[in-house]
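Rest of the complex left out; these chains stay put.
We call the chains A and B, going by the order they appear; numbering starts again at 1 in every chain.
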Amino acid sequence: MKSSIATLISDFGLSDAYVAEMKAAILRHAPGVRLIDITHDISAQDVMAASIALQRALAAFGPGTLHLAVVDPGVGTRRKVLAVKINRQVVICPDNGLITWAWRLFPHAKAFELTWRPGQFSNTFHGRDIMAPVVGMLAAGRPLNPLISRQIEPVHLDISPAGPSAKFGQIVHIDHFGNAMTNLPATHFAGKIRTIRLRGKSIGIHKTYSDVKTGTALALFGSSGFLEIAVRDASAAKRFSLGIGGRVLVAKMARKSAT
Amino acid sequence: MKSSIATLISDFGLSDAYVAEMKAAILRHAPGVRLIDITHDISAQDVMAASIALQRALAAFGPGTLHLAVVDPGVGTRRKVLAVKINRQVVICPDNGLITWAWRLFPHAKAFELTWRPGQFSNTFHGRDIMAPVVGMLAAGRPLNPLISRQIEPVHLDISPAGPSAKFGQIVHIDHFGNAMTNLPATHFAGKIRTIRLRGKSIGIHKTYSDVKTGTALALFGSSGFLEIAVRDASAAKRFSLGIGGRVLVAKMARKSAT
């Protein structure tokens, strides 16, 4: 299967040539592939943020899309490299938990150890030297099988969508606007649950930002499908000093305690 | 008309997957369109900055180009979505004033209410769910007519090029280098006007940065065609603490008063 789109995620930033070097390595094999940057502004070594971005990329793009995700603090160690078949797409990434959020949300995923290596490669930039060429080869229509060995269970981060009876959720991502995405799926909320509690405050669940006044906090089901905490026309993260891992209380259960 | 180029402007930043999600929505309809980012670093909800960037995109690209501009604090309210035929190109954007600067500078523009909606869409991300698919459909050669209803007068920001007899201009944009672009068009300046006044200081009008010494302030007609305030090899915005809306005095008129 020849693929027409390859996306890229990394923590390389945009001030060096690193991202372009990965693109060059892909294009060498697949001059016609379309390259789409998801983000390269993942904080240095923030595997969890990359994991969220990767899941969104997998949700947005169609079957056959290839994804190269390189947040790789373990480069040069014995950490494996993965090729993951998931949501009818293929992800190439280090085996350090980066696949976790997508793995939790898309069923029937299969992970394989990527064993292909070039004749020569650096000890510090496997994104360019190993993973990008593989993406290029796949984009050019070469089969995956000769590049992998056995199916494996990938390393996972300690992060999951909240279960149906969970009394707490947790913040898994803070976006550019300061909106805080939680791990509480829309399905978690019965019709009766109209508020959540955050740092002792009750916050109403609404449909969209404009349901409240400018400067007012609200919760809503954002474009992610998960509950998000926002402040209209402002940053919820700043207002409430939110950080990854922060607890959000599902209010029906929360008469007495509050985070 | 099948279009080969679609540009994107937003305030989404580059640290989340949002921009890529819009691109995915365009590519689903038009796999062959070329996507060009104008900027995604518009300050959150800064419709005016987006308006300037959009005008420059319309000036730079050729007939048939599509432009998706999403700075959309009113998402989820009753604010309309626009399809604007302008400078032989098409802009899709929220009807919140974003079209203003282009509307002022290009004649014969026509704005239509975009009424197409997908079967399902989020309340918080119309850029991805409504506007990007429309750009994709247009890029794929589908006609605009079935997607719009009537011609309307768009919402406008309070910003215009200074008229020919204006004694003051105002700063409308501050760029990456700290150069301040005003709304004073080159045509405003007769041969005799050789200086402007800014915060009580007289500043000479020159042809290019190197006409003055390093560290010296100057005014010049920048690549925008409007008068710009600069400091050679430094930031005029920092030097003079400039901000959007700041007044610039056309010096011929300005013997006694100064901003």
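Following the convention adopted for this analysis, a residue touches a chain if its C-beta (ideal position, glycine included) is under 8 Å from a C-beta of that chain, and two chains touch if they have at least 3 such contacts.
Bear in mind the structure is a predicted one, so any value in this text is a computation, not a measurement.
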Overall number of sequence copies in the complex as this file defines it, 2 displayed: 3
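Here, only the chains that are shown with their structure count from here on.
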Where chain A and chain B are represented by their mean Cα positions, the distance between them in whole Å: 32
Complex contact set, residues of chain B against chain A: 12-18, 20-21, 23-25, 27-28, 31, 35, 44-45, 73-77, 122-125, 128-129
Residue ranges of chain A in contact with chain B within the complex: 4-5, 7, 14, 34, 36-42, 53, 56-57, 60-62, 175-177, 207-211, 220, 222-223, 233
